[in-house]
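Heads up, one of the protein chains got dropped from this complex, but the rest are sitting where they should.
Chain lettering (A and B) follows the sequence in which the chains are written, and residue indices restart at 1 in each chain.
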Amino acid sequence: MPLRGFGRNLRRANSGVAISAGSVAKPTPWNDPTARAYVQLEHVSKSFGDFKAVDDISLKIYQGEIFCLLGASGCGKTTLLRMLGGFEKPSAGRILIDGEDMTGVPPYLRPVNMMFQSYALFPHMNVEQNVAFGLKQDGVGKAEIKDRVATMLDLVKLGEFAKRKPHQLSGGQRQRVALARSLVKRPKLLLLDEPLGALDKKLREHTQFELISLQDKLGVTFVVVTHDQEEAMTLASRIGVMDHGEIVQAGTPSEIYEFPSSKFVADFVGSVNIFEGKLIEDAPEYVRIASHELDAVIYVSHGISAAPDAIIWVAVRPEKILMSTEAPGGTENVVRGTVQDIAYLGDLSIYLVKLPTGKIVRVTQPNTSRHAETITWEQKVYLSWNSSSPVVVTR
Amino acid sequence: MGFLKKIVVSGRGLVVALPYLWLLLFFVAPFLIVLKISFSDVDLAIPPYKPLLEWTAKNAVAVKLNFNNYAFLFTDELYLKAFINSIKVALVSTVLCLLIGYPMAYGIARSRPVTRNILLLLVILPFWTSLLLRVYAWIGLLKANGVINNILMSVGLIHEPLVMLYTQFAMYVGIVYSYLPFFILPLYANLEKMDWQLLEAAQDLGCKPYQAFYKITLPLSRNGILAGSMLVFIPAVGEFVIPALLGGPNALMIGRILWDEFFSNRAWPVASAVAILMLIMLVPFMMWYQSVQARESAGSR
Partner (left out) sequence: MNERRSFFVITCLAFGFAFLYIPILSMVVFSFNASKLVTVWDSVNSPTLKWYHVLFSNEEILDAAWISLRVAVVNASGAVVLGTLAGFGLARFEQFRGRFTLNAMTTAPLVMPEVITGLSLLLLFVALEETIGWPAGRGITTMTIGHMTFSMAYATVVVQSRLASFDTALEEAAMDLGARPLKVFFVITLPIIFPAILSGWLLAFTLSWDDLVISSFTSGPGSSTLPMVVFSKVRLGVSPEINVLATLTIGVVTLMIVGVSLWMARANRLAKAI
């Protein structure tokens, strides 16, 4: 496995937003125009009758990546995955895997394996037989099958369950059988359809990290479909956010979260406050935006490109808003409001603050001390944010 | 009487008691009577058999079991041949139903829901129309100046009518035709529950479509195949109407023999012995069918 550790490096590349230019030893492949794409989609579309499930997607995925397709149900992410697996034929476009055109190749001839959402474990075979199934199809020798199956079962910690039938296993164990079955063939690309969707929250979190370390060990490129943004953020080297058959933004988790390219992405990934407004001052280093929803001026400390009269939106994450009972200095990026509702979540609390304009602003504050703040219902508060926090989007 | 009391007191008991007693009286008890009569002698009286129990001169009851009827069945080659032939015909018909019915059930199960319901309706429809009338239709199709011969002669494929009616062939056609829906329906019910993603998984792991069918679909539909086969095989062994209408005079089927012994020869004890032998042969299959059904409903939960 020459790629050992490669996945982790790729994931590390996005572990912080502020990577200073000097600290990056090796450029990430997606920023390197000379890097060779491992999986390449060229203008791929898929229609079912009049319905365009996937609409002209072009995308490059690099070796060792965990690429997450994130979107709501019906956005086309599963169809895209199924085209990679060979279960659907694209209506238009080409799919290349490791340089070979795979567009019309049936699933049983592709160097690609899939982990199904339902796991699709064969109910009439035990764990061992399920895992060995793919190797048998390839005509691998008996001794080698035995060996590889045993190694794989140990890897997913299922060695002692080899003789059980799927219905005798727990949800988490079934998930691991499905994973072992799809990995034992050493595919060039592993497709995972909602891999953790059927597990409960605690187990899901645990399994996410297991999945990462397994991928890291084997160096297999993963494409994961999920509707759970937390899962995508945890697993992914890059995320492709999908809507209506298109990838609306692709980037590292932090890029997606901190620099969403549209209202949709900002709203879909995490929660966000969006204020509608118009440019009143446009300089290369900063902009001022007047928002009728805030009845205040927003000062943003970076330039944007937007037409002077166009309606634009300012997105501010709830955790980036400061709440205080006393007026902070300055007049810009400050609004007053009344606390309308509070939800105590343990690690943090969510405040819904109503502005005089009627707009409700969502603010989260970490509960750093056990004796909670004295801010309570119906209290008048000031909300403010740093001028670098807002993101301005034009669509 | 604790058991009876419990039944009457609990409402639950009352619910099952009525059908239970009904079936006990009209379904199970009659078999005991058949068994009894199979051991008695043929008589010219009404009813045409001698009682098993007779008051002897000493006012005691003497039980006179005689195995004459059974001995008769085993010595006369006709009956043995009929039994063997019945099993052969039922077996071949079941295999034919499997060959025709499996692709049909599979095709219906893999259709879109709307198409599926229409196709299913088309399978059920003949099942609701009289068996007698549908078998009769084949007489019109198969006879010497019937539809098939007329068509074949008019296009010049044959010059003399084929002899099809009153042959073994006609009997097979009739049985397969009549029992095909019985085979398709349980198999469809099984296939409909199939997770088709398993086939995708098999293909993903390197199976060609036909291999995936052979390794996944076929073993998983085993219970459906068994249930359908039993629903064809068991009644076909004792089938009377189809051999009587389509089979030739020498179509030896045990159901027909029983009918003739009873109605033509008025040999009730012999007919009873035939029925008992048939039952002994078929009960294991019925129990198998029941266990398959139980497994099916347990599996679907």
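Criterion: contacts are C-beta pairs under 8 Å (C-beta built on N, C-alpha and C of every residue); 3 or more make two chains touch, one makes a residue touch a chain.
Predicted, not measured: the structure shown is a model, and the values here were computed from it.
Asks: Let's see if you follow the contact definition: name the visible chains touching the chain that is missing.
Replies: B
Asks: Which listed residue, B:Ala71, B:Ile124 or B:Ile158, touches the chain dropped from view?
Replies: Per the contact definition at the top, the residue touching the missing chain is B:Ile124.
Asks: Check each of B:Pro19, B:Gly156, B:Pro249 or B:Pro284 against the chain that is not shown and name the one that touches it.
Replies: Of the candidates B:Pro19, B:Gly156, B:Pro249 or B:Pro284, B:Pro19 is in touch with the missing chain.
Asks: With the full complex in mind, choose from B:Leu98, B:Leu141 or B:Leu162 the residue touching the hidden chain.
Replies: Only one listed residue reaches the unshown chain, and that is B:Leu141.
Asks: Can you list where subunit B touches the absent chain?
Replies: 3, 11-13, 15-16, 18-20, 22-24, 26-31, 33-34, 37, 47, 100-101, 103-104, 106-108, 110-112, 115, 117, 119, 121-126, 128-134, 136-141, 143, 145-147, 150, 177, 180-181, 196, 209, 230-231, 234-235, 237-241, 244-245, 255, 258-259, 262-263, 268, 271-272, 275, 278-279, 282, 285-287, 289-290, 293-294, 297, 300
The rule we apply is simple: only the chains that are shown with their structure count from here on.
Asks: Using the touch rule from the top, collect the residues of subunit A that touch subunit B in their complex.
Replies: So the residues of subunit A in touch with subunit B come to 85-87, 106-108, 112-114, 116, 118, 120-124, 133-134, 137-138, 181-182, 185.
Asks: Please name which positions on subunit B make contact with subunit A in the complex.
Replies: Of all residues in subunit B, those touching subunit A are 195, 197-198, 200-208, 211, 216, 219-220.
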